[in-house]
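Some chains have been omitted; the remaining ones sit where they do in the full complex.
The letters A and B name the chains in turn, as written, and every chain counts its residues from 1.
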Amino acid sequence: MEALPKKVIEIAQDINKMKIRGAGKIAQVAVEALKVVAESSNAAVTEDFMAEIKLAAKILLQTRPTAVSLPNGIRYVLWRLMQAKKTIEEVEDLKTCVINVADQFIKNSKVAIQKIGEIGARRVKDGDVILTHCHSSAVIAVIKTAWNQGKKICVNCTETRPLFQGRITARTLGQVGIPVTMIVDSATRHFINKVDKVIVGADAITANGAVVNKIGTSMIALVAHEARTPFFVAAETYKFSPETMMGDSIVLEERDSSEIISSKLLKTMKNVFIRNPSFDVTPAEYVNLIITEKGIIPPQGAVSIIQQEYQWFISNEMDTL
Amino acid sequence: MEALPKKVIEIAQDINKMKIRGAGKIAQVAVEALKVVAESSNAAVTEDFMAEIKLAAKILLQTRPTAVSLPNGIRYVLWRLMQAKKTIEEVEDLKTCVINVADQFIKNSKVAIQKIGEIGARRVKDGDVILTHCHSSAVIAVIKTAWNQGKKICVNCTETRPLFQGRITARTLGQVGIPVTMIVDSATRHFINKVDKVIVGADAITANGAVVNKIGTSMIALVAHEARTPFFVAAETYKFSPETMMGDSIVLEERDSSEIISSKLLKTMKNVFIRNPSFDVTPAEYVNLIITEKGIIPPQGAVSIIQQEYQWFISNEMDTL
């Protein structure tokens, strides 16, 4: 079996060193790497070709063990390749299969945000007050699409401690003319009665419909639930985590204390420690629906998406990887 | 009728210009002013004396129309004076009455925080993890008293945006050796399952047991309620608002945007506005109990306290003021 092409190794390293960022980008680049393998393969028999692709898949999977989109991209290609292998006998045809499937995934991934914008915007009504938290491309797409359709909407956004990503959201939406009111995160309940809809993004969605997103999301979901304000999540399907079907929990990253208080100031405070988790988990029962590029689903439909798109559940063939 | 003594006018001005701060301090100083009037009065007949006191009361009440403790202090003295008047006929005896009652109120007020500390500490168990929000003298008293009794407790405190009063709480408690973990406000739900009790202070308590306190308190109360974590409020009885029995709503102050984001930065953001309310309202159903210097009551017991201590309800005599 031949060595993997140099470009694949480079891509793996870029992902590992976090030169490539964003769930969509990471998945696209990893799938691109599989395509490179296919294009440059010199395999003479199908077994060799399969082995090359699987090796590349393994290496790519190891670059970011906690990512959700990356294994989804890899799995998308591999599963379709394995199905094709059952009836295809020529190496060249398998190559074509990988290239086509990779292109298809990349294309779908690239237009996912735009599609979410279109689908989600249909749920926004003229005059709506929308509250959001942190900064999400999918949410921005929904709001901007609705605004561009001429709907006169207002946005409430939290500042989103500790890193103030809410300011990016505010600036981005304000720039196109949308009136934005920014509040501290803990003021959400005070304002919720005047909000028509909450829309947030997601970092990952688990098998039982729980939503992993920026710290504070679950409190906002609870507040919306208490006030019967609809709570929507906008997320690409490659954010759905098949591993959680097999029992894995999403790892919730904890970041440096200096994001919350300067180290210098902290040193002056005896016996004071900082906890700084980046994410929390919103249970499915507080989520009214999830807007994906494939359509709107209830959070309990996550398991269907995972099966249909990423084939983890209905087969154990993938386990052999 | 004679003019009010100069000192009373000075006190009124000091309260008005916010030279005197803190709910307890304001009430004490206002009551002190009534005592000054009594001490320096030259009234020959009781009617004149009553008129002087009532005039002073009126002036003092106007200095801070939205304060809660100030009218409570005034009313405490006036009611007892009016009752005494029914059987007393000598001016000197009425003077003595005002002086004694004033002294009594001031003394009670001064020891209130310490008493709350003692009563509340009985509810704290060895090993408890206590979460608090913002900075409250009453809460500090409860926690420190429990710590000094040798109970090994930990504290979680929010940073409390926008003004970071949580840092003062953290520093104060850390200094005496209590381990404190500080988190961003919106991380409360993420940590609540490891918390044994939430204890917060109050700026005002209404007739139907709602608690007015620092913005974010009601979200924390909701989060505690969801997780069945007991939620306690520590508050002196002069924080109970008789006016709310007559239908008044507590005025919720809204402060400057620069507390949240610098004016310079805000100017660069088109169509972005700031809302910065200082307080929110926690409904009685999320409050397990209120720790007062008179003992522990359920929030629905607020109306009893108001009647018993400040006599608004059972009589309309006060309306004639």
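Definition applied: a contact is a pair of C-beta atoms (placed from the backbone, for glycine too) under 8 Å apart; a residue touches a chain by one contact, two chains touch by 3 or more.
Bear in mind that the values here come from a model prediction, so they are computed numbers and not experimental data.
Within the whole complex of this structure, the shared sequence is present as 6 copies, and 2 of these are drawn in position.
Keep this in mind: only the chains that are shown with their structure count from here on.
Centroids of chain A and chain B (each the mean of its C-alpha atoms) stand 47 Å apart. Chain B meets chain A in the complex at residues 158-162, 167, 170-171, 173-175, 177-191, 215-216, 218-220, 222-223, 226, 260-261, 265, 268-277, 280.
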